[in-house]
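Reading through the structure tokens given below for one structure.
Just one protein chain is left out here, and the rest sit where they should.
Order of writing sets the labels: A and B. Residues in every chain begin at 1.
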Amino acid sequence: MNGLSVENLRVEIAGAGDRRFLPVDGVDFTVGADQCVALLGESGCGKSMTALALMRLLPEGGRVTAGEVNLQGDDLFALAESAMGGVRGGRLAMIFQEPQTSLNPVMSVAEQIGEALAAHRGLAGAVARAEAGRLLEAVGLQTDRLDAYPFQLSGGQRQRALIAMMLAGEPEVLIADEPTTALDVTVQAQILDLLKDLRSTRGMGLLLITHDLDVAREMTLGPNDRVAVMYAGQIVEWAPSAGLYAAPRHPYTQKLFAVLPRLDRRGERLDSLPGKVPAPDAVFAGCRFAERCPAVFQRCRVEIPGFHEVVPGHFARCHLAEAAANPSLSPYGGFGKGEIEGIPGRVEVVAAANPTQTPISPNGGVTKEGSEPSVLEISDLAVHFPIRKGLLKRTVGHVKAVDGVSLAVAAGETLALVGESGCGKTTLARAVLRLIEPSSGTVRLCGESLAGLKGEALRRKRAQMQIVFQDPFSSLNPRMRVGDILEEGMAALLPELDRIGRAHRAADLLDQVGLPTDAAGRYPHEFSGGQRQRIAIARALAVNPKLLILDEPTSALDVSVQAQILNLLADLRREHGLAYLFISHNLSVVGYLADRVAVMREGRILECGSAEQIFNRPAIDYTRLLLDSAPGQV
Amino acid sequence: MLNYIVRRLLYAIPILLGVNLLTFALFFMVNTPDDMARIHLGAKHVTEEAIQGWKREHGYDKPLFFNAGVEGAAKVGDTLFVEKSLKLFVLDFGPADDGRDIAREIKTRMWPSLAIALPTFLVGLLAYISFALLLVFFRGTRLDTAGVILCVALMSISGLFYVIAGQYVMGKLWHWFPISGYQPGLDAWKFLLMPVLVSLVAGIGDSARFYRALFIEEIGKDYVRTARAKGLSELRVLFRHVLGNAMIPILTGVVVVIPRLFLGSLIIESFFGIPGLGSYTIDAIQAQDFAIVRSMVFLGSLLYIAGLVLTDISYTLVDPRVRLE
Partner (left out) sequence: MSFKPVLLWSDALILLLLAVVAAGVWLLRHNETFRAPLRQVLASRMGSATALILAVYVGIGLLDSLHYVERLPDEPGKAAQYSGEVKSALDKLLSPLRENVEKTYSAPFATHLYAKETMTGPDGREVRDYPRLKHGGAHLADPDQEFWPDVLKRGGLGVLGGMVCWTLLILPLWQRGRTHSALAWTLLCILVVTGLLVALAPHYHVLGTDKVGQDVLYLSLKSVRTGLLIGTLTTLVVLPLAIGLGIAAGYFGGRVDDVIQYLYTTLNSIPGVLLIAAAVLVVQVQIEAHPELFDTAAARADMRLLALCGILGLTGWTGLARLLRAETLKLRELEFVQAARAFGVSRMRILARHLLPNVMHLVLITVVIDFSGLVLAEAVLSYVGVGVDPAMISFGNMINGARLELAREPVVWWQLVAAFLFMFVLVLAANLFADQVRDALDPKARGRA
């Protein structure tokens, strides 16, 4: 056949001791020429391992234990390693997630493309250079970038250069492993467009690996394209994107849709997916999703479900799908009427916001702009970092990370700060907290200026604002127990509490953020990313702040965990009347949570208004560009 | 670039000054010129005149930092610190305590030192990196495991063992080389080969293991996966990509010692009787000749700083990201 076909692929990884992990456990799919298949799943589902297995690039300790991969009739696993070298980067190529680290830092772009040209097409010298130039143009880069080194390129340019390298061998199928995850939304849109163009102009198959439902949808709009949803090492659903996005058939896929935050779900509680992905060495008697499935019944736990064709071309690995496929067989009277509790049978996907909807304030009332006293008032705040040069290291200029920002957050209000990487939003947050000294401007917290505050006065003020960081792994000290982490802030800022009082409060906080009380005696490494983020939130709440600065609090989390954290944030806002300064690059999260939105670029605020206004009637082009770049809009 | 070098050289001044102050303090404050005189004169009961005489003769009869006995600038200038320490800055080493001119000794003795140190350095670098690459190429196999164990075993053996065993086996049993000694001119190789061989063997355990660790770390990086995904052969990945990037940390440790090759190796030279700067220093230590030790300390620091500058410059050659500002 044409393209790539994968049959019953199994990958095993040797763990510590005699443990064996099966990250990929029986995966079948095909990628035809000029077809895009999106392999969709949350972290740890085995999608990247699948791709690496196809390339025969599994990490050390990993091996393929079963399965067959055919590329235009050639069995890839039967090839000698030397012959595989000719396929790899030639007929089958792959691009990676991290453009930052995926290029060799000490070789120029031309050299790195030249290597692939030499290996697969025997080109060298001026011919190779000319061809490398053509490839660069094909991916939308100027030929003068040939002699650039990776550090001289931006993230998007690097990803383009990587694609050019992989096109050098004129691949029949290109595997793209999260190609845009590390990129800003506007750059992401460009790269996705580029991949679409290349696929149609070169007639190559594309296997896109992603965790992002919108990206998967954006790339599989064609009639031949397919989306494969992976869970715990298996494909649980396989369908054309139109069918899948209109009516997901597997409860896991349905849950994935239901947990997505969107502007139109403002004020609603997001659905949640309890539990976590089974460990890769788990042994299953029945369905792999049974433990978390809202529709689970007896049969799921004892019998492995088959891969049933619910409607033509749409498969799901679920006992209920069998019933749907053959209604006569089912004792449960069919599937798809939406009567499974908590899951709408059909998910309405509304891309644009409903313009008539009124933004809901945390208290349930309508936000009255300007009438409430501001918790935080920032005026003309600037943070400049000096650039030093020359013999005496004199300051020759400044990097204006934050360049005259004025913002106000009212009590109980959520203000979202939106911008692409490097726009200064994180620096702004740290300057507000006085973790960095601002160069100029003032920050007023509850009416009192922070400038010039020192010692005890500053300490007291710190209790009124706290921060939650993006990375749940580096934000908790690995050598401290959770209880001590929670009590640290209390000890510093709430001197009236004694040791017992602090322990009580810590237990109370753990309860509030939905963690068991015995968590206090454990260390952070025993918790998952989402649980760690809960701990970080509890730590911030420990000192009764009025304002929480949330710096991309859900960016490092899977969508199902993200929903839990967003729900928690919404609950806390309601219970404590907290104000949030919510920093994010993710527009759908912002649309879900924020009352007002400020758009930031190059250290300045370009636009600030109610969420409804920014999303529906953006005043400036940049905001419009951001909104239009978001993938998955049909 | 020029800016950078000038700045580095300016920064060298306080460091060299610090080195001088440190050695000066060690030698003249903890250990007064009177003590030195007593030791050099040897006898149990030394008269005060003999001490004064020795000090006068060797130029140690001045105050340490401040000379109240003379006028004007000489109050500071005519002191031991200036006389014995600061003059080193213009490479005026003065005479050794036994009266011989240190500068002339350095000039004649640096060549034998270099004749051993340079081949050891170059061949060693090549051999260790090749060995490490070999292990890395076969990583995960028994060959790799055996190689690593061999490295650990080799680095657990005292350096003295290699010297003594080398002299005994190659010199005494097999009569390949003279056990020790030196002879200038073309015949010098006979005397140089064994010390070089011994140094090479003595260093392999530590270095090969270190380089292997560097390579393994590089191999785990994303760009190596990209290179493999391009379909490059394992050898090309190893030599072009891994080695190219591992050169950066390798250079850190390697280039800095190049200028110091002039000083030779203390242990090797004195064991094999090579009349280089290393054995010169050892002899001086054993004879407690502070003038020589002080000069060698200063020279060593100077060459070390030169090595640091060279290291930075060499980065610009292998790492396009580095620009010297």
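Observations
What we mean here is this: a contact is a pair of C-beta atoms (placed from the backbone, for glycine too) under 8 Å apart; a residue touches a chain by one contact, two chains touch by 3 or more.
Small disclaimer: the values here were computed from a predicted structure and weren't measured.
Annotation: of B:L10, B:V76 or B:A153, B:A153 touches the absent chain (contact as defined above). Between the chain not shown and the residues B:L9, B:I39 or B:V76, the one that touches is B:I39. Considering the whole complex, the residue from A:E488, A:D571 or A:E607 that touches the absent chain is A:E488. Residues of chain B that touch the chain left out of view are 14-16, 18-19, 22-23, 26-27, 30-31, 35, 39, 148, 152-153, 155-161, 164, 167-168, 172, 209-210, 212-213, 216-217, 260, 263, 266-267, 270, 281-282, 285-286, 288, 290, 293, 296-297, 300-301, 304-305.
In the full complex, chain A contacts the hidden chain through residues 430, 433, 435, 458-459, 462, 465-467, 469-471, 474-480, 488-489, 492-493, 523, 536, 539-540, 543.
The definition used in the following text is that only the chains that are shown with their structure count from here on.
Centre-to-centre separation of chain A and chain B, using mean CA positions: 52 Å. Taken in their complex, chain B has these residues touching chain A: 3, 6-7, 139-140, 221-223, 225-233, 236, 240-241, 244-245, 248, 318-321, 325. Remark: chain A residues 55, 57, 60, 82, 85-90, 93-94, 96, 98, 101-108, 115-116, 119-120, 149, 151, 162, 165-166, 168-169, 389-391 touch chain B in the complex.
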